[in-house]
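Handing you this structure, nothing more for now.
Yeah, one chain of the complex is gone here, protein chain that is, but the others are all in their spots.
Chain nomenclature is as follows: A and B, assigned in order of appearance, with residue numbering initiated at 1 for each chain independently.
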Amino acid sequence: MWKTTLRRFLIMIPQIILLSILVFMMAKALPGDALSGLLDPSVDPSMIEAQREKLGLNNPWYVQYWDWITKAIQGDFGQSFRFKMPVTDLIGQRITNTIWLSLVTLIFTYLIAIPLGIISGRYNDTWGDRLITGYTYLGFAAPLFIFSLLMLWVFGFHLQAFPTEGSVTPGLVPGTLEYSFSKIYHILLPALSMALITTVSTVQYLRSEIIDTKQRDFILTARAKGASESRIYTHHILRNSLLPIAAFFGYEITGLIGGTVFVEYIFSYPGMGQLFLNSIMLRDFSVVTALVLLYGIASILGSLISDIILSIVDPRIRIK
Amino acid sequence: MNKVTGRIEEELRDPSTSPSSWTILWRELKKDKLALISLIFLGLTIVAVYGVSLVLDQKQIVRVDLFALYQPPSAEFWLGTDYGGRDVFGQLFIGTRNSLSIGIIVTLLTGTIGILVGLISGYFGGAADNLAMRVVDFFMILPTLMIVIAFVAAVPKYSIVSFSLIMTAFLWMGIARLIRSKALQEKELEYVKASRTLGSSHLKIMFTQVLPNLSSIIIVTMTLNLAANIGLESGLSFLGFGFPESTPSLGTLVSYARNPQTLEYRWWIWLPASLLILVLMLSINNVGQALKRATDARQRRG
Partner (left out) sequence: MALLEVRDLKVYFPVYGGIFRRIVDRIKAVDGVNLTIEPGHTYGLVGESGSGKTTTGRAIIGLNPITSGQILFQGEDIGWGMRGHQSRFRKDIQMIFQDPYSSLNPKKRILDIVSEPLRNFEKLTPAEEKRRVQELLAQVGLSSETIYKYPHEFSGGQRQRIGIARAIALKPKLIIADEPVSSLDVSVQAQVLNFMQDIQKELHLTYLFISHDLGIIRHMCDHIGIMYRGRYVEQGTTREIFENPQHIYTKRLLAAIPDLDPSQRGKRQRQRQLIYQEYDKEFSQYFDHDGLAYALRPLSDTHSAAIPGRGQG
């Protein structure tokens, strides 16, 4: 067991190094560098050249990479020329919003997936199952951005049941109960929109897992021994099927990241996804670089956690 | 089931028919009403979109007309006009054509790379395969969307070609992984070993012996990938990182909904494109899922 875990950890190290190189290459490919945003274009070119030399921008790429990565490890991603503040502080302001959004989405995802998956799997080929299967079909095909837009249009604008932008009603004092409620209220619609789409694969997985398990010999034995149907489900089938699903949350992170970019953009929700898009449009590339690196590391860690948990829960899927 | 199997066997006995993957899949597809309707819809859409856009003058449609801003649907403009006074209905046709085209191009490109990498990696195995799959795993974990966006922003002379290349660069891994695992199973079968003893080269075995046996799975995956790629392209265009503004995509039309006024009051601009994307993706997925079931059923029967 520890061997699998250790091996998985060792795989992660080259992954993170590869990621950092990829991000560094991307940063180099992005037009402009640390200076182009900071300096007035009218400054004497020789002055710029001197500055470039001083900042090490004329060094060979591996030296630049090393400088960049050692600073990044210490949490220094440079300055955002647009907001005139350190990138780290800027991301710090937005990260909590995105984490809350992701967390609520994850909770919704499981809240929807577990009952639907169980109903669909336990009573398969009934009209209820067909309804749920139809929904998963639709959710599987529907692009998140179209679905979110329709949700915003229907519930935000037409029914006016939810706020249509921001993360909190302006003017409220942080720390008050009202403020917290307002934050939750603002998260609900974007999180629900995202969860309704992302939950589909989990519903499908749970359904097929239950249908698969309930015909296994040990379930038939339990039934033959006279165990009640509800006991069979709570004690045998669900115990087997729910654990892997819980472990999937790490894999969900990559999907969530992509999702938050769309959802934050559509609901004008001030998180990292929105910051990312804005920074790209404003050519504030030091922010972009930091965000991609951060997101990449989050995804790598997510898959690490899921792989390890799954290898503990289910020895069959241990990585070779 | 028996009747069907019997009929298939009967047809196969006829020396003129060959049970190519296509004929088998087509036969299964015909039994699935929803998928058949989807396929007919897709066919009609493709004919309509490519046919009509031959007649339509793209330049004229994307020309700004300041005297016809935000016109609601009328006899002249069937789906009204957008913020530049451009005909939404015409843009819908051109947008669908562009979205479909890029979807097909990216699917074919990623398919080709994925099949090549997967086949070679799975067939030869060993250390190179191990390394290739580690790299593939790595790229599959990454948040591809953001990296694609960053690269779109990074490319200096941005065009449709560079857009499809960027998408391809980050999307071939899934199919490579799938083909690799299938090739790994397939190469253990004795017909591959037999081919070796009969003097066929590895290259020949890979492409003329193993590849035909993967054709069903390739067709299914490519179909599902097509839907995903159209979704991703329109999503990127929606965010403003897809097609250049001069070539409208379905996502471009949807992106006008970013203006709250448009979203709330001018449904004709963004809703038709949104629904069209939805229906297109549903149809392609229906076809793909039906094909998938067909191949599974075949495996059960065989």
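Throughout what follows, contacts are C-beta pairs under 8 Å (C-beta built on N, C-alpha and C of every residue); 3 or more make two chains touch, one makes a residue touch a chain.
In this text the structure is predicted, and so the values were computed from the model without any measurement.
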| item | value |
| --- | --- |
| Hidden partner chain, touching residue among B:His202, B:Arg258 or B:Arg293 | B:His202 |
| Sole residue of B:Pro72, B:Gly125 or B:Pro212 that reaches the chain not shown, by the stated touch rule | B:Pro212 |
| Options B:Trp26, B:Tyr191 or B:Tyr265, residue touching the unrepresented chain | B:Tyr191 |
| Contact footprint on subunit B, counting only the chain that is left out | 9, 12-13, 15-16, 18-19, 189-191, 193-202, 209, 212-213, 215 |
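By our rule, only the chains that are shown with their structure count from here on.
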| item | value |
| --- | --- |
| Residues on subunit B engaged by subunit A in the complex (per definition of touch) | 134-135, 138, 141-147, 149-151, 153-156, 227, 231, 234-235, 238-241, 254, 257-258, 260, 263-264, 267, 270, 274, 277-278, 281-282, 284-286, 289 |
| Parts of subunit A lying in touch with subunit B, wherever the complex brings them together | 11, 14-15, 18-19, 22, 26, 29-31, 137-138, 140-146, 149-150, 152-153, 157, 164-165, 254, 257-258, 261-262, 265-266, 276-277, 280-281, 283, 288, 291-292, 295-296, 299-300, 302-303 |
